[in-house]
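A protein chain is absent from this complex, but the other protein chains hold their places.
After this line comes chain A, so read on.
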Amino acid sequence: MSSNTPSSSAAAAAAGSVDPSAARRNSKRPKYSKFTQQELPACKPILTPGWVISTFLIISVIFIPLGVISLFASQDVVEIVDRYDTACIPPSDRANKVAYIQGAANKSCNRTLTVPKEMKQPIYVYYQLENFYQNHRRYVKSRSDSQLRSVKDENQIDACKPEDDFGGQPIVPCGLIAWSLFNDTYTLSRKNQPLAVNKKGIAWKSDKEHKFGKNVFPKNFQKGNITGGATLNPKIPLSEQEDLIVWMRTAALPTFRKLYGKIETDLHKGDTIEVNLQNNYNTYSFSGKKKLVLSTTSWLGGKNDFLGIAYLTVGGICFVLALAFTVMYLVKPRRLGDPTYLSWNRIPGGR
């Protein structure tokens, strides 16, 4: 943690000056340098009215346009959100949703979405879960990165308890995250024409290439007495199981979206989209919502007005502050150096 070279050289100089073995005529006079005498040329900024007002003005001048641009970007995004967790349960079963979802009944469900505006491809399909703690520590830790990466590490399942092995054989991929893989499926069609949802390229490239092995195949997955979520095709290597890869990158917050696939055709305003979905995933136990989301993107990402509004607000506040300070400086010019309020003058006797 050497504070940087100059100070250590100063220390060395000091050490030299106290060296007792140095001959007497070797003066202990400290060497003069601007550095050791603490006289380095320095900028000594001071918050003058000019600086304060111009700082606020500059911030507002930058922030307001940025806010406008961000807001426009967010407004350009077309987003269709459809909550289906309750709707997809037959009214008769709604009293006990958990029993329904855990039952053996047919879970397929049809939803109809209307496109409100032109949507340019690529249109991204997401599922959104709420009140699902993918960031719970027990959950986050319950995976084995090395096992996912290479076959020879498939026995490294220590972190995966209780989803670690099946009958003494390691589960690949092990752990709670993989075990609870989301398993609702969506089949989209427009005007009775199937709408292709491309499920390739939905995962981060680095995950596909470096974290999930090309020759690691699912083993003993979902063989336990309780099935968690989706099953995996044991023929396909993990690096190709993009749904799993997406799911395994745990969300930051209890409400999250995960990419399901891409629609690579434009959708037009007024189009109705039929969604045939398999409502398999149990969010009912913990009263979690499930939503299907179709969204385009802008340069900034998805639909989120927050950033634009925030920029505008802060830009505005800074503008107001600039005005306020101008007024204050004009109205209340204070004779500087009036020391009557210095704290030690207020104490009687000064002690």
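In this section, a contact is a pair of C-beta atoms (placed from the backbone, for glycine too) under 8 Å apart; a residue touches a chain by one contact, two chains touch by 3 or more; residues count from 1.
In this section, contacts and distances are computed from a predicted model.
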{"item": "Chain not displayed: protein name in its UniProt record (\"Globin domain-containing protein\", \"Phospholipid-transporting ATPase\", \"Large ribosomal subunit protein uL3m\" or \"histidine kinase\")", "value": "\"Phospholipid-transporting ATPase\""}
{"item": "Touch with the omitted chain, as defined above, among A:A87, A:C109 or A:V140", "value": "A:V140"}
{"item": "Sole contact to the chain not displayed, among A:A42, A:A104 or A:L330", "value": "A:A42"}
{"item": "Sole residue of A:V61, A:V151 or A:L307 that reaches the chain not shown, by the stated touch rule", "value": "A:L307"}
{"item": "Hidden partner interface residues of chain A, rising order", "value": "1, 3-4, 6-7, 10-11, 13-15, 17-18, 20-21, 27-32, 36-49, 52, 55, 59, 63, 66, 70, 98-99, 102, 122, 124, 126, 128, 132-133, 135-140, 145-146, 149, 161-163, 176, 179-180, 202, 204-206, 210-211, 228-229, 249-259, 262, 282, 285-286, 295, 297-304, 306-307, 310-311, 314, 317-318, 321, 325, 328-329, 332, 334, 336-337, 339-345, 347, 349-351"}
